[in-house]
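Apart from one protein chain that is not included, each protein chain of the complex appears where it belongs.
Going in written order, the chains are labelled A, B and C, and every chain counts its residues from 1.
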Amino acid sequence: MNLIGRKHWAIAEGYIPPYGHGPAPQMISHEAVCILNASDAEAHVEIMVFYEERDPVGPYRFTIAPRRTRHLRFNNFEDPEKIPHDTSFSSVISSDVPIVVQHTRLDSRQADNALLSTIAFPGND
Amino acid sequence: MNLIGRKHWAIAEGYIPPYGHGPAPQMISHEAVCILNASDAEAHVEIMVFYEERDPVGPYRFTIAPRRTRHLRFNNFEDPEKIPHDTSFSSVISSDVPIVVQHTRLDSRQADNALLSTIAFPGND
Amino acid sequence: MNLIGRKHWAIAEGYIPPYGHGPAPQMISHEAVCILNASDAEAHVEIMVFYEERDPVGPYRFTIAPRRTRHLRFNNFEDPEKIPHDTSFSSVISSDVPIVVQHTRLDSRQADNALLSTIAFPGND
Partner (left out) sequence: MNLIGRKHWAIAEGYIPPYGHGPAPQMISHEAVCILNASDAEAHVEIMVFYEERDPVGPYRFTIAPRRTRHLRFNNFEDPEKIPHDTSFSSVISSDVPIVVQHTRLDSRQADNALLSTIAFPGND
């Protein structure tokens, strides 16, 4: 299996819509970071969250087992603190093994949901 | 003609919405991987699908003729097994000749459809 | 001014929705390729369109003046032939000077429009 990925990634856009429509959990407005660990080693991931008007918060820590994906919602980040809704942020994702990172938002503030997604920006390792 | 592309690609996001609205097949909710083979050789493509809570499944195998595109829907993957709906996954796409890979979702769960798309993450070959 | 860009680009996804809602021309369903020529030289651009079941068609030729952008709609491509609607395609964009290419779709088939966009895949030049 090809060891695809990088150890450092950034997502410049970040925003948790403050409300939504439709059945939970699928149709709750959410901001997600999808992480693929295609390697044979456990990935220890740290996410720093950057704001417009205060110091960055983190790291938020996650473990991803070998040959697994995790689709994490920023909405659910708890430690060291919750991420406020209706607030602009960015994030930097670091891992001890190569991973692939993609950013997705589902916005269900209005009657019909909207989606966005992009592969995150990879660092040079 | 320029031989553009890479042999290895990854898509960290993957999710087949479990239902939809509108006429089939266009408006069925779907998760697609669009592959361009701009080369003069047949491309033999293998796709591995990664999950959150079990081992990866695959390879799913596809052939793309020279100077052709194929827009594949994960919804239609059959062998070695169907991809479950309403389940998070990632994918790694490998080919014996350079290809270009793009990820697109049409989500028609609500009355009006939503779209996302991104070029996949290219490996270093 | 920084000479940013590449001479070869690919977009693996391509699809012109066959109908739409809302006032023309803005709300007509369209598939667009946005091209920035930030250089001081005229860019001569050639676009090849690839299909699933027949040979590629092109080149479609466009000129972009120095320090100008053009947002081209595949819907409007005429020479050597129109691009059929409701048909999967891919495209390869080549230029004699570095350009930047981004792919955008507005889909207004249902009552409320959907959007997708991604920077195209750059070749190595």
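Criterion: contacts are C-beta pairs under 8 Å (C-beta built on N, C-alpha and C of every residue); 3 or more make two chains touch, one makes a residue touch a chain.
These figures come from a predicted structure and were not determined experimentally.
Across C:I28, C:A41, C:V57 or C:V100, the single residue that touches the chain missing here is C:V100.
In the complete complex, the residue from A:A32, A:I64, A:I83 or A:A120 that touches the missing chain is A:A120. With the whole complex as reference, residues 8-15, 48, 50-53, 55-56, 86, 88-90, 92, 94, 103, 105, 107, 109-112, 114-121, 123 of subunit A touch the missing chain.
Against the chain not shown here, subunit C presents residues 1-2, 4-5, 22, 26-27, 32, 34-36, 38, 67-71, 100-102, 104, 106, 108, 111-119, 122.
One rule holds in what follows: only the chains that are shown with their structure count from here on.
The angle needed to superpose subunit A on subunit B by their Cα atoms is 90 degrees, rounded to the nearest 5.
Between the Cα centres of subunit A and subunit B there is a gap of 21 Å. In subunit B, the residues that reach two or more other chains under the touch definition are 111-112, 114-119.
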